[in-house]
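For this depiction, one protein chain was excluded, whereas all remaining protein chains were kept in their positions.
Residue numbering begins at 1 within each chain, and the chains themselves are lettered A and B in the order written.
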Amino acid sequence: MQTYIRRLSIAPLSFVTLYRIFVFTIILLLCVLTAWGYGFHPLSLTYMILSVSFGTRVGLEGILLYVTPLLLTGAACLLAFRLWIVNNGAEGQFLLGSLMSTWVGLHCNFSGWLCIVLAGLAGIAGGVLWILVPTLAKIYAGVNEILTTLMLNFIATFIIIYCVTGPLAGSFTSSPIIPIHLPLLWGNVHIGILIALFCVFILAWVSTHTKWGYELRVCGASTQAAHYIGLSVNQYLFIIMLISGGLSGLAGMLEVVGTVHRLQPGISNGLGYLGIVVSILARNSFLSLIPSALLIAFILNTSIILQTQQLNNAITLIITGLLLLLIAIADELAHYQYIKIYPKQKEI
Amino acid sequence: MEILKRRHFIGGIGSFFLPSYAQAETTPLSSISLLPQDGSIAFCYSGPKTDGGWGTLHERGRLEVSKYFPKLRITSIENVPYSIQATRLFRYLIAEGVQMIITNSNYDNFLHDVSNYAQNVSFTECNGHITTANLGWFYLDHWYAFYIFGYISALITKTNKLGFISSFPIPSVYSAVNAITLGARKINPLINVQVIHTGSWFNPKVTIQAANALCDQGCDILLSIMNDMSYLRVAEQRNIKAFLYNNMTPPIRSKAYINSILCDFSNMYIQQIQQRMNGTWNSKPVLLKLGQDYNIFRWGTSISSTIRYQATALYENILRGYNPFQGPIYNNKRQLKVTSNTTMKNIDLYQWNWAVEGVTGL
């Protein structure tokens, strides 16, 4: 009998699940050990985190409010990943979306639904605008989108700082409170979460049940095959990147109009970067964005709870970074299969 | 690091389900409850505790408080950002049963959002501008100190240019810069003050860049209202002088150091918490007074005694009731803003939002 390891070109779902459970266990153990090292009783800390996050209204509201933008930025990154594009600029698109919708909100003379719809369109336009330059550079000059989208994030931050200290200045480093509000569902949770879920369901349906979605998958699977059957990959690239930017911009609009109601430099809170983590966790399926966004929202919520216990909130970055690294490793390892081959008996 | 005790969080979570949070609107404002002996108080800082300036100062005050009230559970949270994150943090603190939140700078709107919900929690904020039934503010009348600093600078400067590193264009910065300018122009009307905004309270890298830019332009005295004191290193390198803002243990042997505001918040904190315990706390703003609550005289060793003598004379004059902020005062577009025979009161100075003549960059 001979045993060796074989690499499969597509990782089986069961392997992936197994490895991911293993990853989550490792991270949980590391967290517990860290808390223990810092003098907390791990069990009581865990109990406290769970009971505040899920047992209190403020905790649940916090998680749902985090899920809303995370779903959209996650969907933006996941859509881009379909064509092997890393949309590193969800943060910048988020900021521009929030800026544009704030501007509309402040300059809209009439109130009500129309104004909210206009603000939403402005948010989407902001996001699209912010991904336009990287898209064109990618299509016409082949410039790597990872860097261009990322640099635009920093520029977007500076634009927001300029606006809140100049044209849109209200009180200290924030714009005035905008007069439009999204309708509330429960406590502070607004209908943004329904919009986000709707977007995710639509994307899931389009990508699995329509011709367009199929062609998109062909483009992602093999550029040459797409070319051979007469699909223009660049056209898909263009549309996909713009939609991706628009989704991030919409997330920014929901954050401003629904949650924060004013523009501030720190409005994005890294939700754009976390979109990448959410989309990696979702592993190429739009519906699984929901659990992965919930997980990241829980981690974010936990970081604030830890901060109230005087633990450093940089631990969120460590946990998400570690999660990303281990998931990347796990997804690769899931390709390997351990097989046994029995040598043929020689016929006599 | 404090060990979590079970009753803390059980109590905290229990308090959440009480009407306190959910039905906050209906609770009468007058019934702000007493702070129990083993209650819980949170201090939130905009920067780190270790910055050697503003943050360290508040942390020192907090340590004094925990010595004075050993049974209180007092936490301090650093680097609270100016974003919705701050609002969330305050809400969690309240959900965990904190009865009083003391923050160090400019959380105006974020605190206001939360204080509307949680009427039985008292909030007090350094350099705040909103006063409601349970949200107050405290600050120091730093314009007198900066007036004296401007006066001293005019005696020392050779280039007639003073550099000021600010964070944001807000009233406390306006009052500081204006006081410096008025104080300096009292002696030498040719003096100009150049202001640079760095866009954050604590970012040493940017502070150093700004200090270098000011030196390049010919400023030979640096003042600031930043959390940190990293510009002192630039001043040492460039052979110029610098004032510090709120540093309890100033490096008096440094050749660049002139003077610093020495502020001690612990008495004010203890007083506020004591009032909260007695049930007499109200949101009346507190203004710390020069000479009583904070002081400015810890001179650098390189400063001559004549300058010290002149500054002390002015200081005593101010303590006796001399108000240097008398009209006529022009703004930097040469418009008369304060007519002669009128003096600016403390509340005007606290809300100052225009720059006087001689200020550039604000």
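Heads up, the rule we're going with is that a contact is a pair of C-beta atoms (placed from the backbone, for glycine too) under 8 Å apart; a residue touches a chain by one contact, two chains touch by 3 or more.
Simple rule for what comes next: contacts and distances are computed from a predicted model.
Missing chain, UniProt protein name: "Permease subunit NupQ (NupQ) (PUBMED:21926227)", from among "Molybdopterin-dependent oxidoreductase", "Permease subunit NupQ (NupQ) (PUBMED:21926227)", "STAS domain-containing protein" or "ABC transporter ATP-binding protein".
Put simply, the missing chain touches A, B once the whole complex is considered. Of the listed residues A:Val32, A:Val143, A:Ile177 or A:Ile191, the one in contact with the hidden chain in the full complex is A:Val143. Looking at A:Leu60, A:Leu129, A:Ile155 or A:Ile239, the residue that reaches the missing chain in the full complex is A:Ile155.
The missing chain lies against subunit B, touching residues 47-48, 50-53, 55, 78-79, 194, 196-199, 202-206, 208-210, 212-214, 216-217, 227-230, 233, 360-361. Residues 7, 86, 88, 133, 137, 140-144, 146-148, 150-152, 154-155, 158-159, 161-162, 165-166, 273, 276, 280, 312, 314-322, 324-325, 327-329, 331-333 are the ones on subunit A that touch the missing chain.
One rule holds for everything that comes next: only the chains that are shown with their structure count from here on.
The mean-CA centres of subunit A and subunit B are about 38 angstrom from one another, to the nearest whole unit.
Subunit B meets subunit A in the complex at residues 1-4, 6, 9, 13, 16-17, 21-22, 42, 75-77, 79-85, 88-89, 91-93, 95-96, 106, 108-109, 129, 168-170, 197, 199. Those residues of subunit A that touch subunit B in the complex are listed here as 38-41, 44-45, 47-48, 51-52, 55-59, 62, 161, 165, 171-174, 177, 255, 259-260, 262, 264-267, 269, 304-305, 307-310, 313.
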